[in-house]
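Here the complex is missing a single protein chain, while all its other protein chains stay put.
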Amino acid sequence: MPMRVIVVQFSGSTCDRDLVYAMKDVMGWEVDLIWYKNAQKHLESYDAIFLPGGFTYGDHLRAGIIAAYTPVMDKVKELAKEGFPVFGICNGFQILVESGLLPGALIGNDTLRFSCKWTNLRVETTRSAATNVAKKGDIWKVPIAHGEGRYFLDEKGLKELNENDQVVWRYVSDDGKITAKGNPNGSIESIAGICNLEGNVVGLMPHPERASESILSPWGSDHGKLYFQSLENYFRRG
Amino acid sequence: MAKFNAEVIIEGKKNARDPEGETIMRDLMIKHGYDMVSSVRSGKILKVTLEAKNEKEAEDICWNMVNELRIYNPVAHICTIKIVK
Partner (left out) sequence: MENYTSNHLKITLGEVKMTQETVVRDEINLTKEEKEVVYKTLNREPTIPEAAMLEVMNSEHCSYKSSRPVLPKLPTEGPRVICGPGEDAGVVDIGDGLALVFKLESHNHPSALDPFNGAATGIGGIIRDILCMGARPIGLLDSFRLGNLSDPHTKWLLKWVTKGVGDYGNCVGISNAGGDIEFDPSFQINCLINVGCFGVMRKDELALSRATTPGDKLILLGGSTGRDGIGGASFASKNITEDSESDRGAVQIGDPYMKKLIIEATLEAIKAGVVEGLKDLGAAGVTCSISETADAGGTGTEIQLEKIRIREDDMEHWEILVSESQERMFFVVKPDNVKKISKIFDKYELPYEILGEVTDTGKCVVKYRDQTIVDLPAHLLTKPPAANRKATYPKYLNKLNQKWLPKEPKENELDDICRKIMASDNMISREWVYRQYDTEVGLHSVVKSGQADAGVFRLSEFGTKKGIAVTFDGNSNQCYLDPYNGGAGIMMEACSNVAAVGAEPIAMTDCLNFGNPEHPQVFWTFEKVVEGLADAAKALGVPCVGGNVSFYNHDEVRDVAVKPSPVIFVAGLLDDVEKAVNNSFKSPEEFIILIGDTNTEIGGSEYTKVIHSSDDGQVPKVDFANAKNVLKKVVKAVREGLVTASHDISKGGLFVALTEMSMAGNLGFKVGLKRIPADTQRSDIKLFSETHGRFLMTAKKEDMDKLIAIFAEDEIPASYIGIVTQEKKLIIDNDENETIIDLPLDEIKQVWETRMVEEMEGKS
């Protein structure tokens, strides 16, 4: 049976249809795109919840903050705490962080500019719902496109994050090492994506839906598929 | 010479639309019970510390600076400068 997932469409989401396409047409899943005002009551009936990328509410005040206060997020928070798989991509990650479902903050890129480029993501842990079919140390080619993608967390929080194996991906250079050059936005410890303690809530700034078909990648790669395949695997394993 | 703290506030002109202020008010404040709010204007604040002979000179320096370096664009913004304690 194919996965049945819901993509919540907020006011100002722009990558929702792309995400639907990647999951429907590439992965063969059943995907419903539901307007945030109508999504609340349906969430539970799906296998997983996706919060897509975009500029919800114009990114006004702070990216993701206004969407985090929508009623549907109250329900998402409730379900996430019960172990429901919740995936946030780019603005979706920002919404998860502003909702308190993931620690830290996503602030303006240190370059002070919006940046769209392909990055190298190194898989740091395979226990998350988004990386369990990969191997630790694998490098995925995935593009970013954001102005407020710099991950920030205080020392204490970082220590916990690392000790609890919650860092899922880091930006690295072509040779797999953490360097300033390989870090597109100044994220602390080159963190590109994290998960919660349980591993069911995963957020990352890069866009796996843009990296799931070789024709879209300058390298002919499709590592984005591994992200979705991991969810399938996670779900099947229960 | 003494040290002065100036607040340089840059805002959109009054008759220019401010989508940021409008969205914050409409979608965040009013929707969450703060419907007594009737206007929100967004802007940028630069807190500048500088040395000058006196308050007036400090203010003058700041004005020269914001005009010469186009720290605000007079076509789209207004600028207010306050020397604060």
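Every chain is named by a letter (A and B) in the order it is written, and numbering of its residues begins at 1.
One rule holds in what follows: contacts are C-beta pairs under 8 Å (C-beta built on N, C-alpha and C of every residue); 3 or more make two chains touch, one makes a residue touch a chain.
Note that this is a predicted model, so its numbers are computed, not measured.
Peer 1: Touching the hidden chain in the complete assembly: which of A:Ala105, A:Ala145 or A:Ile178 does that?
Peer 2: A:Ala145
Peer 1: Thinking of the whole complex, not just what is shown, which of A:Thr14, A:Gln40, A:Ser173 or A:Gln229 touches the missing chain?
Peer 2: Final answer for the missing-chain contact: A:Thr14.
Peer 1: In the whole complex, not just what's shown, which of A:Asp59, A:Glu98, A:Glu124 or A:Glu232 touches the removed chain?
Peer 2: Residue touching the absent chain, from the options given: A:Asp59.
Peer 1: If the hidden chain were put back, which residues of subunit B would touch it?
Peer 2: Missing-chain contacts on subunit B: residues 12-13, 15-19, 23, 70, 73-76.
Peer 1: Just the residue numbers, please: which parts of subunit A touch the chain that's not shown?
Peer 2: Looking at subunit A, the ones touching the missing chain are residues 11-12, 14-15, 18, 21-22, 25, 35, 37, 54-55, 57-60, 113-117, 143, 145, 147, 207, 209-210, 213, 215-216, 218.
Here is the rule we go by: only the chains that are shown with their structure count from here on.
Peer 1: Hey, how far is the Cα centre of subunit A from the one of subunit B, in Å?
Peer 2: Using C-alpha averages as centres, the distance is 35 Å.
Peer 1: Write out the stretch or stretches of subunit A touching subunit B in their complex.
Peer 2: 11, 57-58, 60-61, 65-66, 69
Peer 1: Can you tell me which positions in subunit B touch subunit A when the two form their complex?
Peer 2: Counting only subunit B, the residues touching subunit A are 19-20, 23-24, 27-28, 31-32, 42.
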